[in-house]
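For this view, one protein chain was removed and the others were kept in their places.
Our next item is chain A:
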Amino acid sequence: MSPARAPAAGLPADDGGGDPWGSATIVPPQTIAGRALTLVIAIMTFLASLTLGAVTLIDDAARAWTSDIGRELTIEVRPIDGVDLPGEIAKATALAQEFQGVGRVHALTDTETRRLLEPWLGSGIDLDALPVPRLVVVEIDDPLAVDLGALREAVAADVRGGSLDDHAAWIDRLRAMAGAMVAGGAGIFVLVLVALVLSVVFATRAAMAGNSDIIGVLHFVGAESGFIAREFQRHFLLLGIKGGLIGGSLALACFVVAGLLTRQSAGMPGADQITAFVGGLRVGPLGYAAVLVLVFAVALLTAATSRWAVHRSLAEID
């Protein structure tokens, strides 16, 4: 009978020192390579999340531009000698309101028109002295119900000097520009994602290289490949989640701070330009969800790479 099988008489069965394993794990919990891997994952997740946020921001902004402009028409009334301009404007306003699907119709006042022209002509201009066309803004409640062709014909027929601008050319250009920006952003995101995958894979392999002795010992004490792979996979999954959450949280914090800053600086010229261009710098729920998905995808990638490295290491031993 071996000594392990037959406890010597009189020896205590416990040394009284509590749980000898405690929180000890087979894979060392804190190593330099492990910390470096967490850092690499955090940085790459941060960059990928920022790119993802920027792409969703541009996409949302592009949708908002086209949708806002598409829900608005303009009736332009040019001044013609001998024609009562306010009368024609009132006629255009009444005409537009008769159409189905049309919401609020608002003729720009002289003050509003002056403010529109101020950047080009300066303040205090005399509108009557200039052949400035007046604008009637027609808001569309239901784009499908509005018969644009009929409205255009009615404006041309009934309003002297009147014409309808549905911004079609502008919307098409805007759509093309927004599409190009979103495609460019998506391209950059794909590149960042590839860089993320490569750096996580290589950093995990580097961290695993330092664990080859442990894999060897486990193998020699009779551990099954599945057991060794599971131990490392669990450890690296936790490292991946930790790094990913750090990077993802920092990126989300950046989005929140950017949103707060634009809200706080509302009214200032620079901030207004930004708001007009990309909205309130707010990443929607989809953006936040995408960052979370990214964090867990990175963690899974790290775990899968460690599993692959274990099997490769065991194949080399055998």
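General observations
Here, a residue touches a chain if its C-beta (ideal position, glycine included) is under 8 Å from a C-beta of that chain, and two chains touch if they have at least 3 such contacts; residues count from 1.
As a working rule, contacts and distances are computed from a predicted model.
In the listed set "Cell division ATP-binding protein FtsE", "Aspartyl/glutamyl-tRNA(Asn/Gln) amidotransferase subunit C", "Transglutaminase family protein" or "Isoquinoline 1-oxidoreductase subunit alpha", the entry agreeing with the UniProt name of the missing subunit chain is "Cell division ATP-binding protein FtsE".
Within the full complex, the residue among A:V217, A:A253 or A:A289 touching the omitted chain is A:V217. Among A:P28, A:P86 or A:G179, only A:P28 touches the chain left out of the display.
With the whole complex as reference, residues 1-5, 7-8, 11-15, 17, 19-21, 24, 26, 28-29, 213-214, 216-225, 227, 317-318 of chain A touch the missing chain.
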